[in-house]
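Worksheet: one structure, shown below.
== subunit A ==
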Amino acid sequence: MKKEITFNLNNEETTVEVDPKWTLLYLLREVLNLTGTKEGCGYGECGACTVIIDGKAVNSCIFPVLEAEGKNIITIEGLAKDGQMHPLQKAFIEKGAVQCGFCTPGMIMSAKALLDEKKNPTDEDIKEAIEGNLCRCTGYVMIIDAIKSVAAGR
Partner candidate 1 sequence: MILPKFEYKKARTIEEALEIYSQYNGEAFYLAGGTDLVPLLKHRLFNPKVVIDIKGIEELKTITKKGGNLLVGPNATLYELKGTPEIQEKLPCLFQSLDATSCETLQMRGTIGGNIMQNTRCLQYNKSLEWRTARGFCYKMGGKTCNVVLNAKACYSNYCGDNAPSLMTVDAKARIVGPTGEKTIKVEKLFSGDGKEPFTVKPGEILKGIIIPLKETKGAYEKLTVRGSIDYPLVGVAVTIKDGSAKVGVTGIGPCPRVYELKEVNEKEINNIADKAYEDAKPVLNAVLTPAYRKKMVGVLIKRVFKRIEKGGSR
Partner candidate 2 sequence: MDDNLKIVGKRVVRSDSYAKVTGSALYTADLKLPGMLVAKVLRSPYPHAKIISIDVSGALKVPGVKAAVSGFDAYGVKWGVFRYTQDHAMLPTDKVRYIGEDVAAVAAVDEETALEGLSRIKVEYEPLDAVFDPVESMKDGAPQIHNEYKNNINIHVHIDVGEVDKAMAKAYLVREDTFKAAGEAYAMMEPYAVVASYANGYLDLWMPNAGPHVRAKALSNLLKIPLNRVRVRHINSGGAFGGRSEVAPGDLVASLLTIKSGRPVKLVLSREENATSSRQVHDIVATVKTGMKKDGTIVAKDYKVIYDGGAYSSTGPIATSIPFYVYEECYRFPNVRYNGYRVFTNKGIRGMYGCHGRAFLAGNEAQMDMMAKELGLDPVDVRLKNGLTAGEMTATKSKITSCGLKDTIIEASEKTNFKKRWKKKEKNRGIGMGCVAIMCGFPMGFRSGSSCYVKINDDGQVTLVTGLVDNGQGNESMVIQVASEVLGVPMEDINLVNADTEVTNLDPGAYSQAAAYVGANAVKAACENVRKRLISIASEKLGVPESDIDLKDRIAYSIKQPDKRMPISWIAREAFFRGEPIVATGSFFPDIDFEREWVTRPWGQMAGTFSFGTSVAEVEVDYETGKIIVPRFTAAHDCGRPINPMAVEGQMEGSIQQAGIATITEGNMWYRGFLLNPDLLEYKVPLACDMPEIDTIIVSSHDPKGPFGAKEGGLTVRMNAYSAIACAFTNATGILFEELPLTPDKVLNLLEKNKGVK
């Protein structure tokens, strides 16, 4: 039986009918067409589906959809403001932190959650923040560089 839930998604009040069986990722991708968030493993192991819920980076593929009720959710699509990219997005491009791009949205969301919490993270903080996000291309060096450059720029 479907249920209606209401939450804030990328700064917009959203009410939608959901099946309690769904994950948040399913709702985002299949119903709301927000396909920036990727499904890499489906078991919370790779972080490709990371979104920010009430300030925390969360694997949306294992997040039961009913729990989204009343929450504040940000996806990669909600990052740019007034046509301007978020500094993290700019830095990822400039530092060459993007290769195939499949982990990128999740990676950026994890980084954002970190920077929102800690203005000046250490290298260790950064590594810890993205340790749940697998990247198969970059070797992480440029990703860490990119995140650092944003933290330093503040």
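Quick note on the criterion: a residue touches a chain if its C-beta (ideal position, glycine included) is under 8 Å from a C-beta of that chain, and two chains touch if they have at least 3 such contacts; residues count from 1.
Quick note on selection: all candidates are chains of the complex that A comes from, given by their letters.
What you are looking at is a predicted structure, and each value in this text was computed from that prediction instead of being measured.
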Problem - Of 1 or 2, the one touching subunit A somewhere in this complex - result: 2
Practice task
State the interface residues of subunit A toward candidate 2 in the complex, per the touch definition above.
Solution key: 12-13, 33-35, 80, 83
